[in-house]
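This structure is in structure tokens; I'll ask about it shortly.
Only a single protein chain was left out; the remaining protein chains are all shown in position.
Coming up: chain A.
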Amino acid sequence: MYDAIVIGARCSGASTALLLARQGHRVLVVDRASFPSDVISTHFLWPHGMSYLNRWGLLDEVLAVTPAHTTVEVVNDGISLTGSVPVELLREYFRDLHGDDSGVVQSYASVRRRVLDQILVDAAAGAGAEVRTGFTVRELVVEDGQVVGVRGRGADGEQVEERARIVVGADGRNSFVARTLGLPKFDERPRCTFAYWSYWSGFDLGPAQLHRRGRLACAVVPTNFDQNMVLVWGPSEWSREFRADVPGNYQRTLDFVSPELGETVRARGVREERIYGTLDQSAFLRPLHGPGWVLVGDAESAKDQCTAIGMTHAFRDAELVSAALDRWLRGAVSIDEAMAAYEGRRRSQNAAAYHDYVCTLAEMRPYRHDELQLFVALRGNQQETDRFIATHADVAPVSEFFQASNLFLLNDAAKESSADHAVFADFAGTSRSYQQNLFA
């Protein structure tokens, strides 16, 4: 009999197991995959994601093999902003959400999942959690409506049953726990992006670059093995046409969104792997908990990749749920109180506002005139640019940036005007042309 069985041993699962084990609880964590291995994900970690790793004592191990930076360049229709997430906002984030702000770091990195997830799994084992990889859960053991354990098959092919006081579903977007319990989906937002990426050597551009033009976008971020993760994305409505020629349209997107980047990749880049992709990224929430079970990570809330936040959210869930479960397992609070505390954080108004922010961005509509003007107004205003980046990354609440008095002041303080940026020259014509499917 374990205190907790965690299904899934990646960003949310291994972390939850690690934290619970460190608190002295008996934990079993299983995953059908073996490690090191990848999972569909472009693995960018914002500074709060890195800070979680630092809080858990794992950041050095990651940084030993992964390049990291603090400033990021964001270019929207030619309007460039460069900034970083302010330390003070990071501290506030951790204080608000977790009650302490230790371990904050300002850097970001792109960590291959085969690297990161292995470090997490090893750390969980090192903390005393029992880790079984190559173990597929095939049934939940349910007694009197309460989940009390799992049945599954291990690497040796043998069928086993294990029991615990709580089963944690850390089993991703297509969660086995959710499907088995027939859990509904809430707050669905079907419009999302298609995303295709691969790994390139042959150039080093320094910090991360994110580019957007019309309905398409691309990003280049240095990652492990002296490679760059080069990603393109666009509206899922255009995915069929994109799919007709993946390598050709991948390059075409780069050329369209950032001709300079397109040229770098074409002329100097060596592609090291096949091109990966998906368009299955519609957003939803699931019920968070029920008798004997609780969900974390993508299983509880999946959303589009366009703000590169899922892994960081998985870490956040791990800290929140392990803190809640610890109080219950120690007998300090009832399970209902523990779960209510977790739910309060995870289904808050700030969380709702960010859900909307991501889902709206994921529709990849061409930027509106007023949105582009805002980017112009931000140029030269470093403090607000940084706060905007922090808002985009879900460090600072959406409501604090998108507030009338702030937006008016930003406007008043603008140092540049539309005359300085080409996209405004024939705005109506340009916007119309952006509606054209580039791949049709």
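Just so it is clear, contacts are C-beta pairs under 8 Å (C-beta built on N, C-alpha and C of every residue); 3 or more make two chains touch, one makes a residue touch a chain; residues count from 1.
Heads up, the rule we're going with is that contacts and distances are computed from a predicted model.
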In UniProt, out of "Lactate utilization protein C", "ABC transporter permease", "Spore coat protein JB" or "8-amino-7-oxononanoate synthase", the chain dropped from the view is recorded as "8-amino-7-oxononanoate synthase"
Check the options A:129, A:148 or A:192 and report the residue that touches the missing chain.
A:192
Given A:243, A:327 or A:379, the correct residue touching the omitted chain is A:243
Among A:80, A:102, A:159 or A:174, contact with the omitted chain is made only by A:174
Even though one chain is hidden, which residues of chain A still touch it in the full complex?
32-33, 36-41, 65, 96-97, 114, 171-174, 176, 179, 184-188, 190-192, 196, 224-225, 236-237, 239, 243, 246, 271-280, 282, 285-288, 343-345, 347-357, 360, 368-371, 373-374, 397-400, 402-409, 411-413, 424, 427-428, 431
